[in-house]
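First comes the structure, then the notes that go with it.
For this view, one protein chain was removed and the others were kept in their places.
On to chain A.
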Amino acid sequence: MNILIIGNSHVIALEAVLKHINISDYANLDFIAAAGGQVIEHYDFTSMTVKAKDKNALAFDIKNLDEYDVIFVYGLRLRSWADGTKNWLRLLTEASAEYLSAAVKQQMFKDYVTDSAHCRALQLLGKLNLLDRVISVPSPLPIERESNFQFKNNDLRLYESSMAKEIQKLGVKFLNTPSELNCDNGIFTKRLYKTSRDDDFNHIDEVGGKIVLKLFVENAYELKGRDLDKKWSEL
């Protein structure tokens, strides 16, 4: 099974897993990634070539896109915890204002999703008639920490449902990150899976990466109607 993962910095945790676990009997994984949402600028989806490489961009020996059985679009700012102004945290914080109507809030969430690099990547794949082999996955929820964030659980849930709905409207299978990673409140990723970088509450570690990667392969098989053998569950 040839699988391509198009993403951003979140693919690092997945790629790291492959250094320790051999899944070549099940899948051949390729990655194309760049920081933030820049992959759509670094990769030309029409000519299927890498337009530019820099130190923040990962691009390995990419085949033609139509040679992949399944393509994952992973992260790309559907949830973004990075510092800066244009991020998901700001969206949720502003949406928590009491004076905003539910209609405005819904439109904010919808526009944020449909204007994201993630959706633009899906649209580019749609132009190539590849959406039937695409699975869309947001980046993991931010890592749990003590700081209080000014958003409400209800707003997060509204955003999550809007995100799934808008992606599905494009005719793409939407797959949320594994619930196993999440705290009981469903708002954060467990501290257990935090990357070792001190100030980074955005990325998961290799252990979390393995959980995500397994989910990817299992869903790729399911999309293609194939079964995994017993040895897979022992990996």
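Here, contacts are C-beta pairs under 8 Å (C-beta built on N, C-alpha and C of every residue); 3 or more make two chains touch, one makes a residue touch a chain; residues count from 1.
Just so it is clear, contacts and distances are computed from a predicted model.
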- Query: Quick one: the chain not pictured, UniProt calls it what, "Formate hydrogenlyase subunit 4", "ABC3 transporter permease protein domain-containing protein", "GSCFA domain-containing protein" or "Thioredoxin domain-containing protein"?
  - Reply: "GSCFA domain-containing protein"
- Of A:Tyr43, A:Phe109, A:Phe188 or A:Phe216, the residue in touch with the unshown chain: A:Phe109
- Note on the structure: Which of A:Asp30, A:Asp69 or A:Glu94 touches the missing chain? It is A:Glu94
- Residue list for chain A contacting the dropped chain reads 85-86, 90-91, 94-95, 97-104, 107-109, 111-112, 115
